[in-house]
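What you see is the complex with one protein chain gone and the rest in place.
By written order: A, B and C. Residues from 1 in each chain.
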Amino acid sequence: MFQIAVIGFGYWGPNLVRNFMAFPGAHVKYVCDRDPIRLSRAKALYPLISTNYLLDDVLNDPSVDAVCIATPVHTHYEIAMSALVAGKHVFVEKPITNNSDLAVKLIDEAEHRNLILMVDHTFVYTGAVRKIHEIVNETNFGKIQYYDSTRVNLGIFQQDVNVLWDLAVHDLSIMLFILDDKPLCVSATGLSLAPGRPEYAAFLTVFFENSIAHINVNWLSPVKIRRTLVGGSGKMIVFDDLESSEKVKIYDKGVSLSEDPDEVHKLLISYRLGDMIAPKLEENEALASAVSHFIACIEKNEKPLSSGKVGLEIVRILEAADKSLSLKGSPIEL
Amino acid sequence: MFQIAVIGFGYWGPNLVRNFMAFPGAHVKYVCDRDPIRLSRAKALYPLISTNYLLDDVLNDPSVDAVCIATPVHTHYEIAMSALVAGKHVFVEKPITNNSDLAVKLIDEAEHRNLILMVDHTFVYTGAVRKIHEIVNETNFGKIQYYDSTRVNLGIFQQDVNVLWDLAVHDLSIMLFILDDKPLCVSATGLSLAPGRPEYAAFLTVFFENSIAHINVNWLSPVKIRRTLVGGSGKMIVFDDLESSEKVKIYDKGVSLSEDPDEVHKLLISYRLGDMIAPKLEENEALASAVSHFIACIEKNEKPLSSGKVGLEIVRILEAADKSLSLKGSPIEL
Amino acid sequence: MFQIAVIGFGYWGPNLVRNFMAFPGAHVKYVCDRDPIRLSRAKALYPLISTNYLLDDVLNDPSVDAVCIATPVHTHYEIAMSALVAGKHVFVEKPITNNSDLAVKLIDEAEHRNLILMVDHTFVYTGAVRKIHEIVNETNFGKIQYYDSTRVNLGIFQQDVNVLWDLAVHDLSIMLFILDDKPLCVSATGLSLAPGRPEYAAFLTVFFENSIAHINVNWLSPVKIRRTLVGGSGKMIVFDDLESSEKVKIYDKGVSLSEDPDEVHKLLISYRLGDMIAPKLEENEALASAVSHFIACIEKNEKPLSSGKVGLEIVRILEAADKSLSLKGSPIEL
Partner (left out) sequence: MFQIAVIGFGYWGPNLVRNFMAFPGAHVKYVCDRDPIRLSRAKALYPLISTNYLLDDVLNDPSVDAVCIATPVHTHYEIAMSALVAGKHVFVEKPITNNSDLAVKLIDEAEHRNLILMVDHTFVYTGAVRKIHEIVNETNFGKIQYYDSTRVNLGIFQQDVNVLWDLAVHDLSIMLFILDDKPLCVSATGLSLAPGRPEYAAFLTVFFENSIAHINVNWLSPVKIRRTLVGGSGKMIVFDDLESSEKVKIYDKGVSLSEDPDEVHKLLISYRLGDMIAPKLEENEALASAVSHFIACIEKNEKPLSSGKVGLEIVRILEAADKSLSLKGSPIEL
């Protein structure tokens, strides 16, 4: 039986506890949070979980195998590092840290101690994104040309990070999973409610070696939109996460470029338009898959799909995006 | 009876002819086009229109009051200038020219000869955009914070301009109409099918003095999207031009920023969420309103809403966007 | 060159004229209407069409090959019969007549004179309905179980017929085309604004030998809905005529019934849920296909898909529905 401690019982922590509790072979032994109201809520739901221990005590309990961290971003590093030093595997919410240097230290520490360090990039464990990954890698999808995502809603303002660190992380994790391309440079623009405040809306372009990605995130949209277009030379995908039954649609619409050598100024485009297919998707909860993957990685001592290294790559893109934001879109090399 | 000559009978020309023909007090006397098939199509639809005259002959006919230009962008200047020199009022498709210097020359010529020069920024004549303009200027809308538009579809590749000059023009004309704010700087990124080709997808940020606008345009999207969000401190608008009956939705959701002086790190946001209203819109065809406005401006010798000057301002933004595109998003002052 | 006379230039007549004019090899020689304003509108659009002749004169012109009737339903019989007697082929709007006895007379007259009598059941000429017909006849669709259609909007009240005769006709023509099943009995309910008025909303069930159809029509709905579900034992179809790009969706969801002989009370249902496919549809205008089909039937002396006989079958169902309506749903045998 894997013994788990969950640190942080705010917005996401209850989902972690529920999923680890539901996983056969895992048990949540501790929940820690500074807020006594949250702790009493945890206790009411799960009377058998201990909620009256401090983090240090929990880390000193040798029966604890892994620590799950669902606290504000700026606290991730300290808690994760303490857990690794105490010999615990770590499952940390996204983004891994608010700083790439600290992410490097966590990766090194985990490697050195042969512990699993996994970031909860939940989307890569959804049936939808797994299906997109599969389609994009089929030969008739062709070459990926662009990834264009809109992820806006009337959301909770984070206080320690801007909207890119909160929402764009999801798209960056999806992109790095499906694109198989090297990010080279970013350009970002955005706006905040007042000078010096974190941006609540931002527009990020990531230039890859062979493609381009654009992400539009906004905490102050009157409507919720979760739509991603993936354009390939053979097919195109629309991923709408708010659709109940047809989240992923594959369009047999590609464009082929043919060039008549005699007419250099003429661009010949032939469209092919065919059927649309909305494939059946796995319907399990993504977080349940992530939890199962984490435990499997520990058991087999394998690197997780959403490893610390992937988490680091995302933080590096976010740091560059922040710099570009402050320079009104100036390109920043990665 | 106003006598009109329509130059160009390709995609948009037939709509111009139909609307001028339907306008009481106007008559299309000539249609010119280099393509004899298009001319015979015009003749079949309108047997009384003359289609066998060259542009020069048409301009020499003193009974012609105005010339409507619906030809490729790179030909706008030459045709419009000849028409103005011949003393004709000019109604030209967007964008006014492919070059701001040439636009300046047209504006000067029209002013000097006291002729009307109007650009067909059709959207500002729609019931939807007029209603948005009205709402945004009501006091309870508050301060405009952002304009965010997505205008993508599987479209016809233009051969002489990139997608910004084709699609973003619509948003730029709407923005300049409703924002009442001064554009200062732009940042743009995009991608083309091959190096040196015009961009088929582009992402443009326009920094205004008091707000920000973002435009996402794409000729290679598997689905058609026409959605604009306008965020204000008091209300927010969603304009979806593909909705049949509720194109404009006004959300009583604003955000007010309050700051507790004692807790400088804490951002207090209070949302107000209320009803949504989809107001009844005028249902007339926008082009019919534009045609009527053009003739009224001639009769009253008034400056059109979509004047040559507005057309010039848009071309200047597009030129800056092109420069930024070639510099991967580097900001370009206007 | 087929010479056509179009009788009635109200709501639908202009579409007939436009489509016959666009058909190579056909020419509209006359348009008749009692309303001089409509006639002047026709003349303005088509200066070469004669609009100043009475129906009798038109029927006496031996150069006229066919007569198209787009007048109110109660006038169909008289005009169609005069045209047939004068030796003209007839293309008549739906429903063929307001009375099955009169429809029989038209069919007999056309047969006796070897003339084509075609009813404009436009829907059976759409790409969508043709595709549905194709799918339903593939073996993996299984047995058709139900046809369930909602066709409501804020519509024009017809003055001489109720909503079934106006809107349900479309569904009856689609059903008879795709179901290949024999209608046995109907039950209908509905409501009108005042006693004795024609029903503005009605709910019709048609019992077939092997399936059932249900049609919900309403002239007083705040929203427009055009949605048809076709349930088969192997697949299911959703046809939404208001969708711009994916009107027909085929769901690989069937239900198979297995019965355990030992447990007679237990119903074992196993669902199969798979992919959804939205096939590419022909995009031509349905009325253009209908016009082309009409002329081809005349040329080859073949029976049209939407023959007078099909029109009669629909009128018989409508008559039975009216009787059931007045008896609050009592079943009426066909």
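Note that in this section a contact is a pair of C-beta atoms (placed from the backbone, for glycine too) under 8 Å apart; a residue touches a chain by one contact, two chains touch by 3 or more.
All figures in this text were calculated on a predicted structure; none of them were measured in a lab.
Here the missing chain is touched by one residue of C:Lys43, C:His133, C:Arg226 or C:Lys253, and it is C:Lys253. Remark: the omitted chain is touched by one listed residue; of C:Ile7, C:Ile49 or C:Val152 this is C:Val152.
Contact with the chain that does not appear here is found for just one residue of C:Leu45, C:Val104, C:Leu229 or C:Leu334, C:Leu229. The set of chain B residues touching the chain not shown comprises 245-246, 252, 273-280.
Taking the whole complex into account, chain A touches the unshown chain at residues 47-48, 223-224, 242, 244-245. Touching the omitted chain from chain C are residues 145-146, 148, 150, 152, 154, 157, 159, 185, 187, 189-191, 193-194, 197-198, 201, 203, 205, 207, 211-212, 214, 216, 218, 220-223, 229, 231, 236-238, 249, 251, 253, 255, 257, 265-267, 269, 271, 273, 324, 327-331.
To be clear about the criterion, only the chains that are shown with their structure count from here on.
Distance from per-chain Cα centroids to the pooled protein Cα centroid is smallest for B. With each centre defined as the average position of its C-alpha atoms, the distance from chain A to chain C rounds to 52 Å. Chain geometry summary: the mean Cα position of chain B and that of chain C are 41 Å apart. Under the contact definition stated at the top, the residues of chain A that touch 2 or more other chains are 273.
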